[in-house]
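The following block contains the structure, expressed as structure tokens.
A single protein chain has been omitted; all remaining protein chains appear in their positions.
Read from first to last, the chains carry the letters A and B; within each, the first residue is number 1.
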Amino acid sequence: MAFKGTIVIDTEGCKGCGVCVTGCPQKCIALGKKANKKGYNHLEIIADTCIGCANCAILCPDGVIEVYRAKV
Amino acid sequence: MAKEIKLMKGNEAIAEGAIRCGCDGYFGYPITPQSEILEYLTAENPYPKTGMVVLQAESETASINMVYGGAALGKRVMTTSSSPGISLMQEGLSYIAGAELPALVVNVVRGGPGLGTIQPSQADYFQTVKGGGHGDYRLITLAPASVQEMYDFVELGFDLAFKYRNPVMLLSDGVIGQVMEKVEVGEYKPRWTNEYIAKTYPWALVGKPESRGHNIITSLQLDPVVQEKVNHKLQAKYKVCEENEVRYETFQTEDAEILLVAYGSSARICQKVVQLGREAGIKVGLLRPITLWPFPKKPLLELSKQVKSILTVEMSAGQMIEDVKLAVECKVPVQHYGRFGGMIPTPTEIFEVLKTL
Partner (left out) sequence: MTREEIIKPENLVYSKTKVLTDTVMHYCPGCGHGTTHRLVAEVIDEMGIQSETLGVAPVGCAVLAYNYFDVDIAEAAHGRAPALATAMKRLRPEKFVFTYQGDGDLAAIGTGETIHACNRGENITIIFVNNGIYGMTGGQMAPTTLEGMVTATSPYGREQQFNGHPLKITELVAQLPGTYYVTRQAVYTPALVRRAKKAIRQAFEYQKLNKGVTFVEIVSNCNSGWKMSPVKANEWLEENMLPFYPLGDLKVPEKE
């Protein structure tokens, strides 16, 4: 059974630490070039390969990632 | 119902008063001359009977912070110690005052400074009424002068503490702590239920229900604008307390030309001095402050218009005298007589001073 996932990022709450990026097995997230209001280069989705494993959310110190996963 | 009379030490009366008034918890550490309080409580073992927790802590620092934790729950909790131990508690007292929590602390004062002596003293007046810990806060301070008052002031102390959400200090000394007198004890009052606390004290930590936000007990406000507001609120509370809670007693002041001012065991000694003075034809009276903070300023100012001289008697180098001077606004000369370092003045030696006024 395969899963397809995606995440919703609270970009204004993101502090751009990048710890989540280290946990992503699909390499589908990265810190972007755009800064949020606090000046942090926040997290962005860079590829459509998310499997909804929630590793990023589990690592996020600020709880700014919501994870969705659907069977395909 | 017949009155129940017991012969007790002052320290024992504190412990008995705590059990009977429905105290929830006592946290303390041994130190002379007040260790009987913890000994009495552990011997009485009130937990199975009333549910009152009694715990010997690892230090006075831990004791006062256990009190802080218990007070945060809206529980009636207390600790007792003597001067060096009370010094260790100052940080905690400041937090409790800052977090606006009710708590009762008993200081059975001994001579200092430093390790000092285990004999009685009143040299912790400044520490108690002028701060002690950091920041602009006040301790409501009761000064018992008898074993009966040691007993009565425990419940009174808790009542004031909860009325004002403020720590209350019972400032006793080694004389009152150790002396034995008869005490009329009251009936056992039940401890407050958790439901009563949750209903009556909405600030208490009781576990956050769905119906409200979480309760926070803290003395921290990083924003100085907010912290100033907190201080204004405290000061407003203290003002109400000063207007309503001044307690004092007078003896033969109606026609007095000389006024003695003394609290606690010094006041007991001064009662005898008044008698000696009167026998010698000196019109002498006594004012005994029962609350040291708030201080009985108004009655002192009134009496200053009538008397020609005031003598404060303290077992210290002269501490309360500063408040007496402030109260009488230089209307009359104020002198001090004190013994200190654990020495207790005799009525005769005070009488000799009285004759020179």
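We take it that a residue touches a chain if its C-beta (ideal position, glycine included) is under 8 Å from a C-beta of that chain, and two chains touch if they have at least 3 such contacts.
No experiment lies behind these values; they were computed from the predicted model shown.
Although one chain is not displayed, subunit B still touches it through residues 24-25, 27, 53, 55, 57-59, 61-63, 65-70, 72-73, 75, 77, 91-92, 95, 99, 194, 205-210, 213-220. Subunit A meets the missing chain through residues 4-6, 8, 13, 15-19, 21-23, 40, 52-55, 57-70, 72.
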